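For reference, the structure is listed below as structure tokens.
Just one protein chain is left out here, and the rest sit where they should.
And then chain A:
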Amino acid sequence: MPPAILLKLRKFLKPDGDKNVIRIRRRRKLLGAFWTNLPLLIIALLAVGYLWMIAIPLPMLGQRTYIDENALQPGQVHTYWDWGDVHRADRYLEALEQLRDRNASSFEIADYIALEFRRAGLSADVQGFTLTSASKSRSGANAYAILSSPRASGTEAMVISASWLSRTGEGDGTLNLRGVSTVLSLAWFLKGYSLWAKDLIFVVTDGYLDGMQAWITAYHGVSQRNLQAEPLSLTSGVIWTALNVDYPGHSFSHVGVFFEGLDGRLPNQDLLNSFQRISTYTGGVPVLAYDHKDDWDGLNFPEWAPDAIKNNHQVKEYAHRARNVVRHVGYQARGRASGVHGLLHQFRIDAITLFAVPATGPHGFHAIGRVIESTLRTMNNLLERLHASFFFFLLVRPTTFMKIGSYLPSAILIGVALLFSGLREWVNAGWVLIADEAPAKSEKSGEPVPRGKWARRRRPVIRAIAIMAATHALGAIVFYLLSSAWYLNDATFAPLLAFSLPALLPLSAMLLPSEAPDHRAPLAIVLKSLNLCLTSTVISILSVLNFSLAAVMALVVGVPLYSASSSTSTRTRLLRYAAHDFLAFGWIVLLRGEVVQAVTNWELLGVWFAPFVCIVYAPLVLQSALVCILPSDSETTR
């Protein structure tokens, strides 16, 4: 006789009775429990997703950065850049300042730079280009030079670039004269060494982003409709890595790394990490993420916050990390490049911008030259493309990062919550409770409990899909309007007109008659179900491509889409519709500057943010606005 507990266990696992009956009972119980707890589960998933997003900058999370590719060997070389090279950079700076002072044209500057490259003994050339956008047209010239590798066949190359305008204020006119001087002096200096295993390409581009776009597309033979760029007379091999030097001030205290590229592309983390090690230990220059200095003033704590919080180390650390994450999301979600390097990622080039954060001291040409020399030596060691380290990461501090697995679930969980609630609506749409004549009184509370028979009903799927397709088509029309010269030139009426189209047209849905929900589910429920499923798919898929955009989208649409529902009162319906519609298209009126910027980025650089917002995001929210305004069924359905 086995012990009683075993018997009990066996009875629990293998109860007596008909096997199938037990299975049916067990399945019903499970499904019943799942169904009754589903709303709770959805809310829990949403809450965990949002909390996870808030938790990303927590000081206890994240891990130290490390070098993954053994070939890199950062900081293991003696550097030869000395005061003579610094002096040459100073002379170049004087010459460039003269050019600036006499307001020299792009072509004069490019000719001068190309001449100096030639004097250094390199083959150099000037590339002219003309950009035409809906609002204006602009010409410019890039200068570039190629130092052929003395030790290899020139199938691979590294790029050292500087743009004429600094990234300060996103190219607001601050000149990058010292960056250009550094590149010119480096050209002389690097020519003197025979250890290069890859071609070195020196590029000084005109303007902020446009010059590099002209140069890099011409280098890869890509033609662009609104960009007439001269073909390059000198070419080299495949570009693996690139450093962009941005040194706008007189001196600098820190070097900031900028790494976000177009459409949220990131370079391999090994490049950032090697540069960080080299700058800290070879150059003696501390490295920042972006231009966020470590002082506590930059955190902008409100005045009224108690000192205990302001001075708490953990809170400060959280605030620092949050600041970096928000900056990163700002670039990545909008698909913007945080510097000129960002244009190179689309051609599979790992590139970063070294930004010399302006300060009164203590560093200058000497430090930046040594750091770049050593970083180039490290990149020179590569035997294959950078691949070992991370391509998907969140750099929360200069030496701390988060792996994809530690931040991705936040957006995915919200996506899953939307998926579950979409599936719940789908089941709701398929069933209707046909009530008995007299509702029975519940024994305990005495309230009437709806009783009746559950019956299947048809779901108007085709109609819902047609409506969804129509909203996406409407989004495409809005995108066409926004990218026309008409919107770009007229700042007052055009936004209102462009907004009124998607705001008023869907109101026609109010005219649809309310139907008896016994045989066919109300359109609103089916539309909501499909809308939630599609949104969830978009969020999950997008999170791998551009996490920031997916996270922002999940953050913005999660609760509104989940809670959208129709109502019996026309006023409530209209109010809900207005709120959702404003969430979908309100930015046309409120954020005109952002819209113009996004459209320009689409036209010149091919950034997908503007079309994505118009054709994917806004229509999805518009569908939920339609859910709010479509007639609801008057009878109680679950």
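Note that in this section a contact is a pair of C-beta atoms (placed from the backbone, for glycine too) under 8 Å apart; a residue touches a chain by one contact, two chains touch by 3 or more; residues count from 1.
As a convention for this text, contacts and distances are computed from a predicted model.
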Undepicted complex member, UniProt protein name, chosen from "PIG-U-domain-containing protein", "Proteasome subunit beta", "Adenylyltransferase and sulfurtransferase uba4" or "Exosome complex component RRP45": "PIG-U-domain-containing protein"
Touch with the omitted chain, as defined above, among A:R265, A:H292, A:R334 or A:H363: A:R265
Among A:T130, A:S484, A:T537 or A:T572, the residue in touch with the chain that has been omitted: A:T537
Residue among A:F107, A:F392 or A:F582 touching the omitted chain: A:F392
Chain not shown, touching residues in chain A: 20, 23-24, 265-266, 348, 385, 387, 391-392, 419, 423, 426, 453, 533-534, 537, 540-541, 544-545
